[in-house]
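Mind looking over this structure? Questions follow.
For this view, one protein chain was removed and the others were kept in their places.
So, chain A:
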Amino acid sequence: MLGVIRNKSIRHTFSNFRHFSSPAKQMTVRDALNSALDEEMSADPKVGEYQGAYKISKGLLEKYGPERVRDTPITEAGFTGIGVGAAYYGLKPVVEFMTFNFSMQAIDHIINSAAKSNYMSAGQISVPIVFRGPNGAAAGVGAQHSHCYASWYGSCPGLKVLAPYSSEDARGLLKAAIRDPDPVVFLENELLYGESFPVSAEVLDSSFCLPIGKAKIEKEGKDVTITAFSKMVGFALKAAEILEKEGISAEVINLRSIRPLDRSTINASVRKTNRLVTVEEGFPQHGVGAEICTSVIEESFGYLDAPVERIAGADVPMPYAANLERLAVPQVEDIVRAAKRACHRSVPMAAAA
């Protein structure tokens, strides 16, 4: 991938609704991922990493040697196939893609082999592998470096699909992914790598691990539920702050896990707030938001006070020109307006009835 080429990253402001018990240390997502990899490699000699850009695996080569941290020729199908084969026979590989866009060159190994072998072998061959790397839109890198693959991998049985937002997520979920006996697709975001988040002592402990399949309520609220994953969690939190000032209390759910999807947390929240806005950077059709919307309509239809609002990337390949790019990806304002539509539409209509 051609790297971060324009510094347009979103500064995260920590609002007062995030409380941490002890005076929290700050840690970047990059360091969170690096430390998680390091600790898991040190705990289990079978864990190894293939490839390595973006300095996530920085220092690991020096520490664990070229047998366990391998730079490889540029052959995604090759190093993914090697990783899957190594996982069949005892190793626990972590395969890095420069971006998930290039995992398309290797998708047969991920879908047809990694995801299905445990089933096809009747449980005789498990595939404890992690596929990780940046996913989705970065900044100014055009159509072939900006695609979000959450819904692609999320639709495939046999895979687990995680998408961290904060440093806590990155550490806890990467450790969970490495320890998990099944193949895990781990979707990072390039623009989050350099962002710092507060981390508690618990998060920094080498035993720290998060459950796969559990969403996190980042902010409690009562008027509208906003679901998001990866970078969009930050946008949703920003939107919630703005809404708060206008008297709308939004509950922000950080999905963390795309598959399995934490339907119960989402539905419980919607049953409380009666309104739902889903946010993702990927395309709308067959997207993560579409699945969440279906789940809510199936399980909590009677609780909805307004139509579900779905915020997604524009239904076009990502344009390069900065002015059009901004229009093609969700913005905080889009989330604010959607939440207001959901709230205001229902209130006055109910009043008028």
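A few comments on the model shown:
The rule is short, and it goes like this: contacts are C-beta pairs under 8 Å (C-beta built on N, C-alpha and C of every residue); 3 or more make two chains touch, one makes a residue touch a chain; residues count from 1.
Assume contacts and distances are computed from a predicted model.
When the unshown chain is looked up in UniProt, the name that turns up among "3-methyl-2-oxobutanoate dehydrogenase (2-methylpropanoyl-transferring)", "Chromosome disjunction protein 3", "Queuine tRNA-ribosyltransferase accessory subunit 2" or "snRNA-activating protein complex subunit 3" is "3-methyl-2-oxobutanoate dehydrogenase (2-methylpropanoyl-transferring)". Among A:Pro73, A:Gly90, A:Gly123 or A:Gly247, only A:Pro73 touches the chain left out of the display.
Considering A:Ala150, A:Ala328 or A:Cys343, the position touching the chain not shown turns out to be A:Ala328 (whole complex).
Seen across the whole complex, the unshown chain contacts chain A at 2-6, 71-78, 101-102, 104-105, 140-145, 314-317, 319-324, 326-328, 331, 333-334, 337.
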